[in-house]
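Accompanying notes for the structure given below.
Heads up, one of the protein chains got dropped from this complex, but the rest are sitting where they should.
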Amino acid sequence: MQKFRKNTVTIIFLLIVMLGITGCWNRRELDTLAFVSGLGIDKAREPGKLQLTAQIIKPGEIKAPEAGGGGMGGSKPYWNISQIGNTVFSTVRAMTLKSNRKLFFPHNEVIIFSQDIAREGVRKYIDFLIRDPEFRRLAWIVVAKDKASEVLETKTELAKLPARNIAELIKARSATSEVSAVNMQEFLTRLMSKTTAPIASLIEVSAKEKTAQLTGTAVFKDDKLVGFLNKTETRGLLWVINEIKSGIITVSCPDGKGKASLEIIQASSKIKPEIKDNDIHITVEVKAEGHLGSQMCLEDLTQIPAWNSLEKRQSEAIRSEVLAALKKARQLNADIFGFGEAVHKKYSRLWKDIEDQWDEFFPNIEVTVKVESKLRRSGLTVKPPRPE
Amino acid sequence: MIILLIAAFIGIALFEAPGLVQRKYWRELTAFLLFLVAAFILALLQVLGVKIPNPVKGIEVLVKYFLSLMS
Amino acid sequence: MFGFISQKLRFLHVLLNRERNKQDNHSPELTQATISRNLDQNLKLFKDILGTSNDIIIREFSFGRDRKINAALIFVDGLIEKTTVNQSIIKPLMYDSHLFSLDETNVSSNIDYICRAMLSVGEVQKTGSVEKIIDGCLYGDSVLLVNGAREALVISTKGWESRGITEPKTEAVVRGPREGFTETLRSNTSLLRRKIRNPDFTLEVIKVGKRTRTDVCIAYLKGVVNPRLVEEVKRRLKRIDTDAILESGYIEQFIEDAPFSPFSTIANSEKPDVVAAKILEGRVAILVDGTPMVLTVPMVFIESFQTAEDYYSRPYYATLIRLLRFLAFFITILAPAVYVALTTFHQELIPTNLLITMAAAKEGTPFPAAAEALGMGVIYEILREAGIRLPRPVGSAISIVGALVIGEAAVSAGLIGAPMVIVVAITSISSFVVPSQSDLTAILRVVMTIFAGFMGAFGIIILLLWVLIHLSALRSFGTPYLSPLAPLSFSDLKDVFVRSPWWVMLTRPRTIGWHDPQRQEFKLNPEPPPEKPEE
Partner (left out) sequence: MLEKGKISSSQLTFLIAGFTLGSSLILSPGLVAGHDAWLAVLAGLGSSLLIAFIYTTLAVKFPGKTLVQINDIIFGPYLGKLITIGYLWYFFHLASLVLRNFSDFFVGLIYPETPIIVFLIFITLTCASAVRNGIEVIARTSIILLFVTACATFLTTVLLVKDMEFTNLLPVLDLPLKQFIKASYAATTFPFGETVVFLMVIAFLENTKQAKPSVTLGLILAGILLVVASVRNISVLGVTEPIHTYDSYQAVRLINIGEILTRLEIIVVGNFLAMGFLKISVLYYGTVLGTAQLLNLRSYLPLVLPIGILMVILSILQFESTIENIHFAFDIYPYYVIPFQFGIPLFSLIVAVVRGLPKKAKEGSK
């Protein structure tokens, strides 16, 4: 009896509480949200203002198989919404004036800065993107050679959304290892480091086909864009920071009558700082393994001397790529390799004195590049197809 | 909001008091009512928007005072 | 206000008690009454008591050398075995009695003689108590009244139409005995006795129910069971003061520890091997006449996830299946709630591609996700209930209606999103994996969905914590419900998430009495034969 009464009271009490809080404040049905898959930040024409472009997915269009005859004439599966404003946050909010659904960012896959905005400095924009819990740190950071909004309008064939297309291009980078892939977390880590310079993927829109293409790496000094690395230099950078997954190295055959392509299958690297006679010396050790992927000369490359020479050429090619990157980095005076952090970790006492003058040190650091590369296999054939 | 508050407190009173009365736990009942009334007054003041002195601020002042004595 | 109501109710309770006591006043007379020497008087008495029901047969006859001894046989038609009555009682008395020298004057010694020499029936009881005679008569015994005797013979002739021993429908197994309990108490106890051939295996009968006088039998293994547990079971059974016990469910509700909990703290089974195994672990079984469902106490939560087959199949597979059962349990409780929480609160946690698919399905459907989930849940429960109650031939119509109307039409009409149908389907399938908790899961699922609809994941976590607290506080006949997990008992973990091989299970579960811990000898694990020494 007693217990029964207690239970009744408990239930009534709970009901009161439940009714009291039946606000469901954060409840949002799926069909009240606009999922943003890409965000572009441009400079607006008016000085001091910025233009945001958000790519919103239209779930209905993306799923429905297009009903015959060329896809219903222009009903794209996405909607690019643009807005001009003073800060990122206020502009995002202002977008709700145009969109009937609330913009929802957790599924945002790329954040694109236009070149001019990147040159001005990105820290002020990044702040909102890391402070707001809706943004995820796994979004890719991309710098557009031109306008960010154009990149979000590019044509795509296999992917349905331009933003997703870019994200997939970045994910597919490992085939060539010629473009860098930097997500928000990595960008932030570099941005917060005292010496390491941030980098981001660089994207260009081809004038004719209106398709997006990754073309290298954007290099920042502090938070400002200072220059670009081309594909070779980018791979040089990736060799050093141990980001090479795969890729093709083209060398000339030992007999000089054609080219051979070598596929990288495994690579690793180490940065070893040393302080000798008050001078910083850095050794970059790269170890690589590859296949012989194809040869365009008639020489029998599987003979030991040829094979060895091919290995040597591979090492040389790698070294030249690294040196190219190094040269560009010195030119820009941007420590994209993280040499500073390496010194910091090894010589933490001395570091305090060097820290502030790193900019003066960096271009003059002596760097030794040691490459040790191996060729392991030659595929299905050992000899080129030619009459013996 | 106030009605809700009152309802909640009446609910709690109904939840606890009958059992105490039945077992003749008068001392416990007094303590219970004392705490409940205190809680009710504080909650009511908060709902009404009256500023209640914050005990944590007091602790802060106290700790800072001792720290200044130390140094 | 509540005080007032409870006062009223208490008053009502007292009133009821008084009325009951009045009715009970009759019984003392009956319990103390004995029969007289006069047959006619006795017959009149029994006719009065038993009334005029036409299934009560009173067969009067006379026997002895000169057919001078009058006697009457009383039995209930349909409860007795006719051949026994004809061949073993009436025939020897009527045909063979003249061969013997029955002393017609000293009838009471005749009764002894009849009992000893003439009745070829196994169980015969001599009694003068009217109550015992009536009891026996109503339970399939035949009563032999002999003129001039102060006592009657209650001859066991039980033999009524009963369902044969069949495979229980609720607990089907692939491997293991197929027999199941029936509605007859005696055959149920025989099924158990055949499994546990041990003199320590004890059966005690308590009659419960004022009007039905149902036999309730408690079974346990002396020496293994904790005597305090047996005492507690008896105490709780004797407390029951009710009119009727028709099924073990009645008993369950009278003796359980936490009547307000959605979790049942008493296990039931239809399979003799399961019950025998539980008795051998030190539990007490409660068999109720008239139902194949046998109760076992104490129950712990993980029992819901153990099935008989776990112990018959090999350990790896048994473990895998058991883990699967835990998974299914969580799916059936949580799936709709998680779906609602994810789609209305935490959209950022759904993988992008899936989210787009789900959003596309949601596009244009009119109801919020929580309402969809609850509505579908209700429809599913209705379909299930209808499927059980409907006659077999019509039953298949239900599945057609369910599949076509709910599944296809509602989705294509845009009333419900297709993902929701999938979620409900998965939920309902999973609910059959842990059948013994199916009523609980149905309740918990609804509450979970409501909480998820209000507060998303926070609501689910809070509710899970509440359930956990409740489970931790529950006890079943003194055993913590969550044992051996909480309180933790390492040695018992051998049979919780994994089912260890039999030769590892050296001890009985510690939490259930722990009266005689050791179950088997050490080192029983099979080994290859020792290698022959080199010759």
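Chains here go by letter, A, B and C, matching the order in which they are written, and residues are numbered from 1 within each.
As a working rule, contacts are C-beta pairs under 8 Å (C-beta built on N, C-alpha and C of every residue); 3 or more make two chains touch, one makes a residue touch a chain.
Fair warning: this is a prediction, and the values are worked out from it, not measured in the lab.
The absent chain, not drawn in this view, touches the displayed chains A, B, C throughout the complex.
Touch with the chain omitted from the figure is made, among C:I90, C:I350 or C:V411, by C:I350. By the touch criterion stated above, the residues of chain A touching the omitted chain are 17, 21, 23, 25-26, 130, 133, 136-138, 185, 188-189, 192-193, 344-346, 348. Taking the complete complex into account, residues 345-346, 348-351, 455-459, 461-462, 464-466, 468-470, 472-473, 480, 482, 485-488 of chain C touch the chain not shown. Residue-level contact of chain B with the missing chain is found at 12, 15-16, 20, 25, 27-29, 31-32, 35-36, 38-39, 42-43, 46, 52, 54-56, 59-60, 63-64, 66-67.
The rule is short, and it goes like this: only the chains that are shown with their structure count from here on.
Chain A and chain B have Cα centroids separated by 55 Å.
Each chain gets one centre point, the mean of its Cα atoms, and the points for chain A and chain C are 65 Å apart. Per-chain CA centroids place chain B at a distance of 50 Å from chain C. Residue numbers of chain B whose C-beta contacts span two or more other chains: 14, 18. In chain A, 2, 5, 9 are the positions where the chain touches two or more neighbouring chains simultaneously.
Note for the complex: chain A touches chain C at residues 1-5, 7-9, 18, 21-22, 24, 26-31, 33, 35, 37, 57, 59-60, 62-64, 104, 106-107, 109, 134, 136. Partner chain A is touched in their complex by these residues of chain C: 2, 5-6, 9-10, 259-260, 343-345, 347-348, 352, 355-360, 362-365, 368-369, 453-454, 456.
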